[in-house]
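Notes to accompany the following structure.
Only one protein chain is missing from this complex, and each of the others stays in its spot.
This part shows chain A:
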Amino acid sequence: MKLNERSVAHYALSDSPADHTGFLRTWGGAGTPPTPSGAGRRCWFVLKGNLLFSFESRESRAPLSLVVLEGCTVELAEAPVSEEFAFAIRFDAPGVRPHLLAADGPAAQEAWVKALSRASFGYMRLVVRELESQLRDARHSLALRRHSSWKAGPGHQKPQAPERPSPGPENGHPVSKDCRPEDLVEERGSRPAGRGLAEWQGPAGLFLGRRQSPSLPETSYFSMLHNWYGQEIVELRQRWLQRAWASRPERENRDGH
């Protein structure tokens, strides 16, 4: 089976952000003999989107291997040598052996398992769909608020609409105060499709300014996806919520409540 390998390797080395990187020991996938010592081979791993690449070294320019993280599960595993921080990528397909990997320590192991188990396209799509509907709701309630304040007349400030908390910087992305959200309501219909960004799926659109936007995926696209992937999404959502639930205590500690 053919694959556009040169383009895949090009993507692996491109300047678009990596989602996780680090050294891991590997006991090889199909066709790789085990190392004589049994300690595995130490390689540099780069996770990009739903693709996991390995390299001989950090500086190496040619990927040794590729694993597409779709239809797989990531779980803690026992390495051939005891007391390794090992985990396995398992595929639900006949005759496919799991990929056995090991990190240098428990923190790295946890970070890798977390990053790999959230790497699928479906997970990303689920989060995008969730945010898309949240944005639609936010715009809808804003439009209602504008409507009710128009009815109340200019003399009556603060209709029954709830107060908005003042925006503050979060995650290093300061929220602009000069932005008038009202613009966005009108903007949506009239905005050109943003072909320039969409045409090259490359880095052109990766470093967006605050006022720039990628071409908005049309709502019809998402509702189409919703119908086609309805079942898959319901399942993924459940798993996602479970995961979100599982990580709650951690967050509560951090937030101090």
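Rule of thumb we're sticking to: a contact is a pair of C-beta atoms (placed from the backbone, for glycine too) under 8 Å apart; a residue touches a chain by one contact, two chains touch by 3 or more; residues count from 1.
The rule is short, and it goes like this: contacts and distances are computed from a predicted model.
Per UniProt, the protein behind the absent chain is "Pleckstrin homology domain-containing family J member 1"; the candidates were "NADH dehydrogenase [ubiquinone] 1 alpha subcomplex subunit 13", "Actin-related protein 10", "tRNA (adenine(58)-N(1))-methyltransferase catalytic subunit TRM61" or "Pleckstrin homology domain-containing family J member 1".
Of A:Ala18, A:Ala77 or A:Ala108, it is A:Ala18 that touches the chain left out of the display.
Across A:Leu76, A:Ala107 or A:Val128, the single residue that touches the chain missing here is A:Val128. Those residues of chain A that touch the chain absent from the view are 1-11, 14-21, 29-32, 46, 49-51, 62-68, 70-72, 91-96, 115, 118-122, 124-125, 127-128, 130-132, 134-135, 138-139, 142, 164-168, 170-171, 173, 175-176, 179, 181, 184, 197-202, 205-208, 210, 213-214, 216-217, 221, 225, 228-229, 232, 240, 244, 247-248, 250-251.
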